[in-house]
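The structure appears below as structure tokens.
Every protein chain of the complex appears in place save one, which is left out.
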Amino acid sequence: MPAPATPSLTVRVLLFASYAEALGFETLELTVPSPATLSTVIEQLRALPGGDQLPLKPLCARNLAHAPAEEAVAMGDEIAVLPPLAGG
Amino acid sequence: MPAPATPSLTVRVLLFASYAEALGFETLELTVPSPATLSTVIEQLRALPGGDQLPLKPLCARNLAHAPAEEAVAMGDEIAVLPPLAGG
Amino acid sequence: MRFVTADPIDLAPLIAAVQAPERGGVASFLGLVRNHHEGRGVLRLDYSAYGPMAEAECGRIVAEAEGRWRVTIALRHRVGTLAVGDVAVAAAAASAHREEAFAACRYVIEEVKRRVPIWKREHYADGTVVWVDPTASLQHA
Partner (left out) sequence: MRFVTADPIDLAPLIAAVQAPERGGVASFLGLVRNHHEGRGVLRLDYSAYGPMAEAECGRIVAEAEGRWRVTIALRHRVGTLAVGDVAVAAAAASAHREEAFAACRYVIEEVKRRVPIWKREHYADGTVVWVDPTASLQHA
């Protein structure tokens, strides 16, 4: 019998402004082991080329709302990594 | 030799809004014994017909600036008696 | 007559008068004629002023605000007959520092209400006409 597949989930990652420039993309479908939190997603992003320019704990949003690093992520979530906000 | 005249001074009194209605005039040349304060002026105004509708210590201005009741008045001053302010 | 006017007040030229390339924030306030006063329906009101002193007092208030905060202020108060919804008073404060713009704008409006010799006579829906006395009761906005 084959070993059961490691459970995983896929999220949509959005980068903006200086972070998009650092990693060279604005959107990415990212698959991470399940269960996962926003920290898991950030760790994987930081392993990509240019990812060392992301802070260890960037501001994140999950499905259009601010969310803490320890928040769990689910299949299909839209995860945004937000550079320091400068509106107003 | 005639007795020296009692010293006096004349001021211009302005009334506004409900006070002008109560006393039936808006401006008056008023002569008061000298020295005098704003209180002296108010006392004389309160002795006029309708003058009992003025408060004992109304808001006053002297020469375009708020002034306390004990402030001295001088010949030619413009003294305004101000009903409760309602601007804004 | 710089501060007190019988003409309708428009906020836009006041903001234009205070804004400048180095001032990033403009706080402003409009006081409008309301349709009620202490539960009674208001149809319109007449504002009257002790004109020369109102000008002088507005000038002192603006100078105080501009001395206390790093702001430039514009201020207008209307007199004459106003209808519900008309602008009775407008103030704008521009600054490089938005907290100061807010603080100065608030100060100007509070001091105008407290110190500027202006009176209003309200015409109520029931036909009565009354000189408003804000010291006689709680008064808002």
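By letter and in written order, the chains are A, B and C; residue numbering begins at 1 in each of them.
Keep this in mind: a residue touches a chain if its C-beta (ideal position, glycine included) is under 8 Å from a C-beta of that chain, and two chains touch if they have at least 3 such contacts.
Everything numeric here is computed off the predicted structure, so don't read it as measured data.
Student: So there's a chain missing from this view; which of the remaining chains does it actually touch?
Tutor: When the entire complex is considered, the left-out chain reaches A, C.
Student: Out of C:Val4, C:Val33, C:Val62 or C:Val116, which residue would touch the omitted chain in the full complex?
Tutor: Answer from the full complex: C:Val33 touches the omitted chain.
Student: Which of A:Leu28, A:Leu48, A:Ala69 or A:Leu82 touches the chain that is not shown?
Tutor: Going through A:Leu28, A:Leu48, A:Ala69 or A:Leu82 one by one, A:Leu82 is the residue touching the chain not shown.
Student: Out of C:Val4, C:Ala49, C:Ile73 or C:Ile109, which residue would touch the omitted chain in the full complex?
Tutor: Only one listed residue reaches the unshown chain, and that is C:Ile109.
Student: Footprint of the hidden chain on chain A, which residues?
Tutor: Counting only chain A, the missing chain is touched by 14, 16-18, 21, 61, 64-66, 80, 82-88.
Student: When the complex is taken as a whole, what residues of chain C touch the one chain not shown?
Tutor: Interface residues of chain C facing the absent chain: 11-12, 15, 19, 21-36, 84-85, 95-98, 101-102, 105-106, 109, 140-141.
Convention: only the chains that are shown with their structure count from here on.
Student: How many angstrom between the C-alpha centroids of chain C and chain B?
Tutor: From the centre of chain B to the centre of chain C is 28 Å.
Student: When the C-alpha atoms of chain A and chain B are each averaged to a single point, how far apart are the two points in Å?
Tutor: 77
Student: If you average the Cα atoms of chain A and of chain C to get two centres, how far apart are those centres in Å?
Tutor: It comes to 51 Å between the two C-alpha centres.
Student: On chain B, where are the residues touching two or more other chains?
Tutor: Residues of chain B never touch two or more of the other chains.
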